[in-house]
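Every protein chain of the complex appears in place save one, which is left out.
Chains: A and B, in written order; residue numbering restarts at 1 for each.
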Amino acid sequence: MAATVHDPVEADDDVLHHSATGLSNEKIAMWAFLASDCLLFGALISTYILYRGRSVVGPYPHGVYDIPYTSVSSFVLLMSSLTMVLALSAIQRNDQRRLRIWLLTTALLGTVFIGGQVYEFTSFVRMGLKIHTNLFGSSFFVLTGFHGTHVFIGVLMLMSLFSLSLKGKLPQEKAQTVELVGLYWHFVDVIWILIFTLVYLIPS
Amino acid sequence: MTDTATSHEVEPHTHDERAHPSDAQYVAVALVLGAITAVEVGVYYITAIPKHLLTTMLIVMSAVKFSAVVLWFMHLRFDSRLFRRLFVTGLVLAFAVFLIFLSSLHFYSPSRH
Partner (left out) sequence: MTEPIAYGQTPPLTARRSLLRRPTSTAGLWGWITTVDHKRIGIMYGVSAFVFFLLGGIEALLLRLQLGGPNQHVLSASAYNQVFTMHGTTMIFLVIMPMAAAFANYLVPIMIGARDVAFPRLNAFGFWTFLAGGLFMYSSFLLGGAPNGGWFGYVPQTLKAYSPGHNIDFWVFGLQILGIASLTGAINLIVTIINMRAPGMSFMRMPIFVWMSLVAQFLLLFALPVITVALFLLMFDRQFGGHFFDAQAGADPLLWQHLFWIFGHPEVYILILPAMGIVSEVLPVYARKPLFGYAVKVFSGIAIGFMGWGVWAHHMFATGLGPVAISAFGLSTMFIAVPTGVKIFNWLGTLWGGKLRITTPFLFAVGFVAMFTIGGLSGVTHAVVPADTQQTDTYYIVAHFHYVMFGGSIFGLFAGVYYWAPKVTGKMLSDFLGKIHFWLMLVGFNLTFGPMHILGLQGQPRRIYTYPAGRGWEFWNLVSTIGAFTIAASIVVFIVNVIRTKISDQPNVGADPWDARTLEWTIPSPPPEYNFAEEPLVTARDELWHRKYDEDGDGRAIRRELDYPVVMDEVPDEVHVHMPSPSYWPLVASFTLPAVAYGMIYRAWPVAIAAGVVEITALYSWALEPSTAPPDPDEGTEDHGPELDSGEPAAAELETADAD
């Protein structure tokens, strides 16, 4: 019965798949990393949700959140996903000029978002909310700070791509590099979509 | 998160990227995303909506936005199913594990104001 395990007939259909999957190593790696990051943000967001409404001293969320302000910065980050995908579309058409415009726009929108976050953090601190104030302060700053760090790394990568493109080192064949940075960038955006709803909008 | 079953069968094992959306389609997706965001913020201010309904609406809307970005901007709709499987595995695992985790701690019950 053991002989049936490796029936030679099964050879035929498989030899066809020549170079494993035909996909690029880097792209598989990026998707694996993003899948892994789902659990990272899953743990952070769950911690925030667990501690909603459990702080024993103020300030409390409804006292410090500025929803219109955060809505605008959320919108800015959301639109940076559009400019990112337009940058990818541009390099795929070998349109270097638009590639640069959209890369720079994306990086600028990301910077505006981070700037907005810095402003938000300082205004919270002025209202007496710090990391060691209460559970809300701890879980809010660590979650959004973690996300902000992701955005910051994304901006660094976008600026690197922009400067590569200026030096003419980002030809059409390198479209995948832009695609990979784009995947990362969009992921950071979708995490913010969740944070905006779960942290800011849902009433406690 | 995966699309129709038929596309799975048609899709060969090799590098297969179906035609990417045009820039106009990307802009259209972005407009939808922007519109949903506006609705989200809008319903937040409608005090007449009961709390549970509001929560449900907000979660549905953010899930739609999440899916739109992942499926269109990240091309998951058009790309190899390997990527889809990888990402969906991580996403579903995260969702399931942390839901069980939060449920076991009764995160919904203790004193809140």
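As a convention for this text, a residue touches a chain if its C-beta (ideal position, glycine included) is under 8 Å from a C-beta of that chain, and two chains touch if they have at least 3 such contacts.
All figures in this text were calculated on a predicted structure; none of them were measured in a lab.
Visitor: Could you tell which one of A:A35, A:L99 or A:I114 touches the chain left off the display?
Guide: Checking the options A:A35, A:L99 or A:I114, the one contacting the hidden chain is A:A35.
Visitor: Which residues does chain A use to touch the chain missing from this display?
Guide: Counting over the whole complex, chain A touches the hidden chain at residues 1-3, 5-6, 8, 10-11, 14-15, 17-26, 28-29, 32-33, 35-37, 39-40, 43-44, 47, 50-51, 54-57, 131-132, 134-135, 137-139, 142, 146, 160, 169, 173-174, 176-177, 180.
Visitor: State which residues belonging to chain B touch the missing partner chain.
Guide: 15, 82, 89-90, 93, 96-97, 100-101, 103-106
By definition in this document, only the chains that are shown with their structure count from here on.
Visitor: Would you mind pulling out the distance in Å between where the CA atoms of chain A average out and where those of chain B do?
Guide: Result: the chain centres lie 14 Å from each other.
Visitor: Tell me, which parts of chain A touch chain B in their complex?
Guide: Interface residues on chain A, with respect to chain B: 17, 21-23, 27-28, 31-32, 34-39, 41-43, 45-46, 49-50, 52-54, 60, 67-68, 71, 74-75, 78-79, 81-82, 84-86, 89, 92, 182-183, 186-187, 189-190, 193-194, 196-198, 201-204.
Visitor: Quick one: which bits of chain B touch chain A in the complex? Just the residue numbers, please.
Guide: 13-15, 20, 23, 26-27, 29-30, 33-34, 37, 40-41, 44, 51, 54-55, 58-59, 61-62, 65-66, 69-70, 72-74, 80, 82-83, 86-87, 89-91, 93-95, 97-98, 101-102, 105, 107, 110-113
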